[in-house]
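Just one protein chain is left out here, and the rest sit where they should.
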Amino acid sequence: MNPARLMSTTDAIDPVFMFIFGACLVLLIGITVVMLYFVVRYHRSRAPVATSQNDGNAWLEAVWIVLPTLLVLAMFYYGWAGYLSLRNVPAGALEVTATARQWSWSFSYANGRTSPKLYVPVGKAVKVNLVSLDVIHGFFLPAFRVKRDIVPGMKNYAWFVANKAGSYDLFCSQYCGTGHSAMITTVEALPAAAFEEWLEKVPEGAEHHGHDILEKYGCLGCHSEDGTVKVGPSFKGLWGKSVTVVTKGMERTITVDEAYLRRSILEPGADVVKGFPAIMPPFALKAEELGSVLAYLKGLK
Amino acid sequence: MNSAEPVERGFWNDTGTTGISSWIFSSDHKRIGLLYFYSTFGFFLVGVVLGLLLRIELMAPGRTIMGPQTYNALFTVHGVVMIFLFIIPGFQGSFGNLVMPIQIGARDVAFPRLNLFSWWLYMAGAVIILTSLVTGGGPPDTGWTFYVPFSARTGTNVSLAVFGVFIIGFSSILTGLNFVTTIHRLRAPGMSWDRLSLYVWSLYATAWVQILATPILAITLVLVMAERMLGTGLFDPAKGGDPLMYQHLFWIYSHPAVYIMILPAMGVVSDIIPVFSRKPIFGYKFIAFSSLAIAAFGSLVWGHHMFTSGMSDRAVMVFSFLTFIVAIPSAIKVFNWVSTLYKGSISLEAPMLFALSFIILFSIGGLSGLILGAAATDIHVHDTQFVVGHFHYVIFGGAGFAFFAAMHYWLPKFYGRRYAEKPAVMAWTLMFIGFNVMYFTMQVLGMRGMPRRYYDYLPEFARLNLVATIGSWILATGLIIMVVNLFRGLWWGPPFSGNPWGGATLEWSTPTPPPTENFLEEPTVTHGPYDFSALEREVIKTGEETA
Amino acid sequence: MSDGTPHHILGYNTLIKVWLALLLLTALTVWVAHLNLAIGHVWGSLAIACLKSGLVIAFFMHMRYEGRLLRWLLFLTLTTLAIYIGLTFFDVLYR
Partner (left out) sequence: MTHHTHKDYAGAKLGMWLFLFTELLLFGGLFLLYAVYLKRYPQEFTAAGREMHVVFGTANTAILITSSLLAAMAVTAIQRDQRRQTLWFLGGTVLCAIIFLTNKFFEWSAEIGHGFYPNSPRLATAPPGESTFFSLYYLTVGLHGLHVLIGASLLTWVAVKVKRGSVHGGDFVLLENGALYWHLVDLIWIFIFPLYYLIL
């Protein structure tokens, strides 16, 4: 496993997988076939009495202690070597910080650009620094065979390189609560030039500003903008709707207005929409951020 | 009890008292064994229904029958029930209690009243866990692993559930020390260590794991409660704690715990295979010793659950290495079981079918464990459906199928009645097929990257999930047939007496069902547990007597 | 007793001697703690604590007069605990 020839994390893991999987398959088939053969050959209908009362053989035992030992030692060695190549980040890797929270991702780049998707240039190694704001999450890229837990208070990292442009799944692999399975996004691998262009692009337009803030704080992990119900109610058509909420254990029906939304963001436990778990953490948005979010939500029909 | 032929009732009739109190206050190991059997098997059926609901939810992407919070609570409760209420207490408590004292020629366990107390503790823990589902913030939603900081923050009723598990841990400890003392002190004359059945050997090894590992779980759960109720912050990074230390402590117990689940199962299989092959077990000493080796090395490998956690690389190396070492004693067992079949006279009755399928299912599970044990490959499949497949293969395909084998092999002995053979074989066939359809598919899903504990998934995983769900229905059909057939047979079936399987261990030399103190007179042991030549002489002798 | 295990009876004098030794060691460990030997004194205090617990186990708990089995099992338990701590340190020390 010469690092110089190593093209990607996938190349580091897959051969190990093939080796162990193959060896296991051979063993399994061997054991099954031998067992089935014995069962058929020595079935009581064919062998009414046992033709041997042999109860052991030291040589055989030695063979099947030593050979498996050698085999598993080989498995251990390749497994360990492959793991090391996941840990050693190639020099000159692009550094990105992934911030995980219940239940959304945010990726920030050296120049301050942030994004809910992980944009990376094709063919360049990327080192992802993993930061959690609350509980343990998991950074999982199946296509690149990369996984690392995101533990609050720890400086974990992972690296990978995308050799082909495209969109790859990114999952949260460590169980983190209600929205765990919704905590998914993608890696967008762009050709180097396109990536540079994306990186320098300033997020546009005041009219989308509210949307960006929702994205930044991870609200969209639980609330959709298109009407689908996720962990929390959807934002679409919310303004002006009448909903039943539970306030201090009492149900009441209200009409969604600015005051209600403001309270729901700053103090989510106060009124909880009926049918949804009371799990949203409070978000301390700055006044102007709150303003543009409310304006944005108002327009989201 | 309306069968034509009269059935001897043994310990069922021996005591003066009758009714429920002659059971729940009895210190007879056989009655306690049956109490354990019915309570653990009852919880198994509860867990099974929950598992089935999980599969229905996963049948198609998106919301199928429940919301995410319900799903999360459901797999947590499924895991907790299956692990702590079924498989850990199940084997030791029911078949350990029923069979072990008889197999060593004792009248009872060393501390009969402590034994009863263990059951009561178990029930108390179970009630507390059930209470936690309907009180406070609702059923816990942390996964059976209770990882902090999530378990310290969630609003659900984690504290109470954890307390229930704590109580059950206590029960497990007491059973363990009872069994170790029994095996050391109460063997009948002539029952030397090399004449113990392999089932007793495996229970002995298991009991040690219970004694040496369970206290760590107990203290860990106390710490979780303290974390939630007192804010001790030992695992909270904001207060200087380290979440990974929780994981260490949890797995220091919970990895050895998987051997609490599998060792008795291996013991059952080691007992059944020679009987149905009419041939001594191959490599007795190696199998007995490998049980101890599994118990010993099993305590050294817990870190393999933490390869992606951010643990030091050196620890990854050490734990990966030790994980591979612990696979070797299992390999020894598998090879010896298969060799026992060679030149035997094999009869494929229900217990044997379950035992043989145990070998295959356990091998699939165990070999997939090797993929998890190698650091590089575990990174890819950790926390995916592959792990879910792995442990259902070893727990359900391994321990579960061996449990079913034990049910078919030993329960008739204690009821004096038996089930019908044909439906039993049919049930086995369905279960074996359904099992593989479901869990093999889940392993493939895992290799393709579908994470575990996912309520919803991307469309690319839809087809295989549907297949897995269909597998669960086949499995369910088989299980229902098995349960109905077995219990109908035990309660109303034809009589079962003497030694129809032809076993050479001591339980087959007492009347069926055994009398209260197991033996009419204290047995003196003159031959090994798999010495069928000794047995044949006895069979002929008793045959003459009855003729 | 029916199993005929001989019971060793420990005289009061022996017990009191052990008690005095324990008190002395306690005084010693407090004194050592004041010497300010930096982190090294953790090991010092632990050594003294081990000595003290050895005395308690051997005499007060009669381990000296028990058969080989119990000693082995005690050894097994302590080894297990040492292993739990030791293997955890593979993580803690090298993280």
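Order as written gives the chain letters A, B and C; numbering starts at 1 within each chain.
Definition applied: a residue touches a chain if its C-beta (ideal position, glycine included) is under 8 Å from a C-beta of that chain, and two chains touch if they have at least 3 such contacts.
Bear in mind that the values here come from a model prediction, so they are computed numbers and not experimental data.
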Visible chains in contact with the missing one: B, C
Full-complex contact with the absent chain, from B:I24, B:V46, B:M66 or B:A226: B:A226
Selected residue (touches chain absent from view) among B:T181, B:S312, B:S347 or B:T429: B:T181
From B:L234, B:A296, B:M317 or B:I379, residue that would touch the chain that is not displayed: B:L234
Footprint left on chain B by the chain that the document does not show: 14-15, 27-28, 110-112, 114, 173, 176-178, 180-181, 184-186, 211-212, 214-216, 218-220, 222-223, 226, 230-234, 238-242, 245, 249, 252, 516-517
Footprint left on chain C by the chain that the document does not show: 1-3, 5, 7, 9-12, 15-16, 18-19, 22-23, 26, 29-30, 33-34, 36, 39, 41-42, 45-46, 48-49, 52-53, 56-57, 59-62, 66-67, 69-70, 73-74, 77-78, 80-81, 84-85, 88-89, 92-93
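Here is the rule we go by: only the chains that are shown with their structure count from here on.
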Averaged-CA centre spacing for the pair chain C and chain B, given as whole angstrom: 37
Approximate Å spacing (C-alpha centroids) for the pair chain A, chain C: 49
Chain B, residues touching no fewer than two other chains: 244, 310, 313
Shared interface positions of chain A, touching two or more other chains: none
Partner chain C, residues of chain B touching it in the complex: 184, 212, 216, 244-245, 248, 252, 299-300, 302-303, 310-315, 318-319
Complex contacts: residues of chain C adjacent to chain B: 69, 76-77, 80, 83-84, 87-88, 90-95
Residue numbers on chain B that touch chain A, as the complex places them: 63, 68-69, 72, 141-143, 147, 149-150, 153-155, 237-238, 242-244, 277-286, 307-310, 313, 316-317, 320-321, 324-325, 327-328, 331-332, 334-336, 338-339, 341-348, 356, 359-360, 363-364, 367-368, 370-371, 373-380, 382-384, 448-449, 451-458, 530, 532-533
